[in-house]
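Just one protein chain is left out here, and the rest sit where they should.
Let's look at chain A:
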Amino acid sequence: MDQFTLNLLVVGATFVLYFGIAIWARAGSTAEFYAAGGGVHPIANGMATGADWMSAASFISMAGIIAFGGYDTSAYLMGWTGGYVLLAMLLAPYLRKFGKFTVPEFIGDRFYSGSARFIGVLCLLIISITYVIGQMSGVGVAFSRFLEVSNATGLYIGAAVVFAYAVLGGMKGITYTQVAQYIVLIIAYTIPAIFISLQLTGNPIPALGLFSNEVHTGQPLLQTLDQIVTDLGFKSYTEQSDTTLNMFLFTMSLMIGTAGLPHVIVRFFTVPKVSDARSSAGWALVFIALLYLTAPAVAAMARLNLINTFYPNGLTSAPVSMADVETKEELKWVKNWATTGLLKVTDLNGDGLIQYYNDGATALATKLADAKKAGNEAAIAEAQAAFDAKVAETAAKMAEKNPQAADWKGNELTVNNDIMVLANPEIANLPGWVIALVAAGGLAAALSTAAGLLMAISSAVSHDLIKGQLNPGISEKGELLAARISMAVAIAVATWLGLNPPGFAAQTVALAFGVAAATIFPALMMGIFSKRINAQGAIAGMLVGLIVTVVYIFLHKGWFFVADTASYSDSAPMILSIKSTSFGAVGALINFIVAFAVSKATAAPPAHVQDLVESIRIPKGAGVAQSH
């Protein structure tokens, strides 16, 4: 059986499973549509939260980012798990006790203000829609590679699938579908990791393999990796090269951003009891940790495998040739991925071999490409000279270790972060069914997150905006219809933006975390832990947090992500060494300060609101989730 048929069979089988569950669990009332009637067991809810949380970014991108970033990118591992500690202790149990369906609803009730609720909806929409775009592009990449269709077709297929089960199933369909998706994605992530860990270290548990000895050299895997990458001119894998300030703030932003993501928070509204909300956060983290403990091992091993593949006889011998890529069966993946444009091979020095190393000229290469695009001869010549000089300098330095390096004319292989996990089983020459399984897993991760996000978007629009503010008298049937229409619109918008991305998926996702950290998290936390924060304070805090964070990101990434409108760059940021992706934590701090100052200067919240705060702090008296 060829690889294409195998992919089709495995992906097809998982889809039949998801649809079967969605039809079996079709929602009847609005309560079931949003919150599965409050009747989801903590373990099932934990798995579903895991699937909801682990998106294309976790499954497809994260290990690749770590593979090329090393220790500096540990922020993703700590940030995207540590947020669950904050959720469990600072938000989840109290929001469950509150007993309503949506995050803006809590903000509206606690701050007794329609405007606060509206700002909540606005933040939720910014966060969730930017996040959906990332999922849509992930689905596009996975479908286009494995079903051998164009990126656009892949995106359309993905959009149709998401539409079908999110719109028909509602939350309950999604909860049980997401349990199935979690199982598919964790198996798909773990199996190739086990194979590769066995090949490289002989240890069947990848998380332990990372700190074991490598079988060929007999020395620790990380030490081997460090040596190889530094010999090729890359930064050390285990040493810190980012500033401590930026790494600290980036980790903090991802952590509180995680705790402030509405589609994650809403999961804790669906458990039967307050105590279940606490244990659900624990179970969710168990299922998330299974992937997150494996991810750093996948990252280091993928990086080592990639380099070993291109230098099969060691760094001082000749690397793989262009002809090998064309003819050798085990290198077929290079050609396959080259057609997607996410991997590029160019024989710069014309010797027929592929030299993969850090020529130190990445920034200069970008400048050269820009100059060529602009077409100014003098500028091209100048950029070319700068690039050549840097490359020659690196080559001379590397020639001390490797005599051939003197003839190198620049790095000849570029690999996009996002393909590392998907291509990993192919690089390691694993059996065809493993490759098909990884495709199914990547799709499960992207689709489950997209579905959860669409739920959050549709409930914000139909429940908070239409029923809460525009048309309070709307019937239950009308509300469900509005929810489904807003989902369809959100899918259309996300698909369109997935085809015409305003920037790379990773950049837009950074916006989502920054906004969640700077707006939703502080508002919820202050709403629970302080009785003194009033409507004026919360509104001012959220608005200022939102504006400073978005403006800081736009100043570095370009206004609305149009690249040439940026005034600063993340390599030379505006304030100290704080990159735009790390600014959410600063935005949150500003939100806290503004909210406290404004609340202090204005009147205390009314008595019934203070009673509400009293009541959400104790578990006693929690009923099932209620509509108005």
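The working rule: a residue touches a chain if its C-beta (ideal position, glycine included) is under 8 Å from a C-beta of that chain, and two chains touch if they have at least 3 such contacts; residues count from 1.
In the analysis below, contacts and distances are computed from a predicted model.
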Omitted chain (choose from "Stage III sporulation protein AB", "ABC transporter permease", "Nitrile hydratase subunit beta" or "Putative solute:sodium symporter small subunit") - UniProt protein name: "Putative solute:sodium symporter small subunit"
Sole residue of A:211, A:433, A:559 or A:596 that reaches the chain not shown, by the stated touch rule: A:211
Residue among A:326, A:370, A:407 or A:614 that touches the chain left out of view: A:614
Option from A:279, A:495 or A:599 whose C-beta touches the chain left out: A:279
Full-complex contact with the absent chain, from A:82, A:425 or A:584: A:82
Residue of A:222, A:256, A:383 or A:533 in touch with the missing chain, whole complex considered: A:222
Residues from chain A at the interface with the omitted partner, ascending: 71, 74, 77-78, 81-82, 84-85, 88-90, 93, 207, 210-212, 219-224, 226, 238, 240, 244, 247-248, 251-252, 273-275, 278-279, 281-282, 285-286, 289, 292-293, 296, 614-615, 617-622
